[in-house]
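Removed from the display is one protein chain of the complex; every other protein chain stays in position.
Chain lettering (A, B and C) follows the sequence in which the chains are written, and residue indices restart at 1 in each chain.
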Amino acid sequence: MSSPGPLTGRVESRVRASFAAQTMLATLGASIVELGRGRVVLEMPSDPRFGQQFGYTHAGAVTALVDTACGYAALTTMAEDREVLTVDFSANFVAPAAGERFRASATVLRAGRTIVVTRGEVHAVTGDGKPRLVAAMQATMMAVAPPPAKPDVPAT
Amino acid sequence: MSSPGPLTGRVESRVRASFAAQTMLATLGASIVELGRGRVVLEMPSDPRFGQQFGYTHAGAVTALVDTACGYAALTTMAEDREVLTVDFSANFVAPAAGERFRASATVLRAGRTIVVTRGEVHAVTGDGKPRLVAAMQATMMAVAPPPAKPDVPAT
Amino acid sequence: MSSPGPLTGRVESRVRASFAAQTMLATLGASIVELGRGRVVLEMPSDPRFGQQFGYTHAGAVTALVDTACGYAALTTMAEDREVLTVDFSANFVAPAAGERFRASATVLRAGRTIVVTRGEVHAVTGDGKPRLVAAMQATMMAVAPPPAKPDVPAT
Partner (left out) sequence: MSSPGPLTGRVESRVRASFAAQTMLATLGASIVELGRGRVVLEMPSDPRFGQQFGYTHAGAVTALVDTACGYAALTTMAEDREVLTVDFSANFVAPAAGERFRASATVLRAGRTIVVTRGEVHAVTGDGKPRLVAAMQATMMAVAPPPAKPDVPAT
């Protein structure tokens, strides 16, 4: 990404409005920590409703957070009349998701007109301890017209 | 997978106990539809708490369901004293996740002693309509000792 | 893929011409075994020039073959004035690539107007033996205008 930096107020408003429209993010308790051009950081608390079989946070919850961070990092580089959809992602889970909260950071590797490629990482954060990497994602995002013309037709 | 087929009662009990221990799955309302050796089908309802910005179900919720299906498909092929962790997955989202419920089907491509490779698909189901593919996953699972010896140490 | 089937002669000609233009495929000794709408099978011989450190065929050579199969499976579903580029892929290597030759089979999971999602598998073939799975791919392909307007500008 050759030009990270601050967002215009209009782009920031669009991201915040889109974020607020995602009920999944409210359910997860996610919030925006940082918003910049090609750079987004989100957080969510550890929550006993989203556990896996050993009591750690489920990979699906961790994935939801970092997918969202990647999506909005991509959106900040798109034309102002576009919305963003996830085409695909690949995620590695490198340590159990144990911590007080989780922080997902995303950056844009390349911003094309249609396809935007991003990377994200999730760190577990506990007290004053050093954040610990729990997951890494590489995600392909796509600029689409909002809303999709017909809700029952695939948007790609 | 050369030998799909029915499970022993012991393996089925292990999978059902592990499933029941995942609070994420209760939160999503997920249930087991089919359990066989190297083959698992799960379902969850569409739920307004897990929406993305256009009102479709969030990719993170869809991912949680199919990751779980892949994990248990893998577990059915592992030694009986093993548990399963997700090493990584790649998921494509091919249509908006719109439907009354979502069905995730997983099969094992290759069952190694340590690494088990799986594929899964998620279909949206509505009334009597034909199920529609919304996501496809390829996932790498790993057999581990349960529980991890120390909760704060990465299990891989 | 709802409508697999035979290709029109025009589409088959386009695929064969594109295949012939790829020097990589000649270098690998690859050939077309089967061409259908949304379905392509390629083969290449085992070749000592493409080995990894244990003498098996290198993952990069295996990947080149199955990426190509996925790309042409996608191309058969695209509008006739389009060419295909690989956006991304994920590949699992499930057994050493040992055999007399390798056969890559690809099918289309979903054919969108811009994005086509595919899956492919590579089997090792030896004598009259049963083909053995060595790799599995999930790949995202994109329809583009041929040739890219400016060779030095990213095509996405």
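Just so it is clear, a contact is a pair of C-beta atoms (placed from the backbone, for glycine too) under 8 Å apart; a residue touches a chain by one contact, two chains touch by 3 or more.
Note that the structure is a prediction, hence the values are computed from the model and not measured.
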item	value
Sole contact to the chain not displayed, among A:T57, A:T76 or A:S90	A:S90
Residues belonging to chain A that touch the chain removed from view	90, 92, 94-95, 109-110, 112, 117, 119, 133, 136-138, 140
Missing-partner contacts on chain C, residue numbers	18-19, 21-24, 26-28, 48-55, 58-61, 63-65, 67-68, 83, 85-96, 98, 146-148, 151-152, 154-156
Chain not shown, touching residues in chain B	87-88, 90, 110, 112-115, 117, 138, 140, 142, 154, 156
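To be clear about the criterion, only the chains that are shown with their structure count from here on.
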item	value
Proportion of interface numbers common to chain B and chain C (over half same, under half different)	same
Distance between chain centroids, defined by C-alpha means - chain A, chain C (Å)	31
Whole-Å separation of chain centres (CA-atom averages), chain A against chain B	22
For chain B paired with chain C, centre-to-centre distance based on mean C-alpha positions, whole Å	28
For chain B, residues that touch 2 or more chains besides their own	90, 92, 94-95
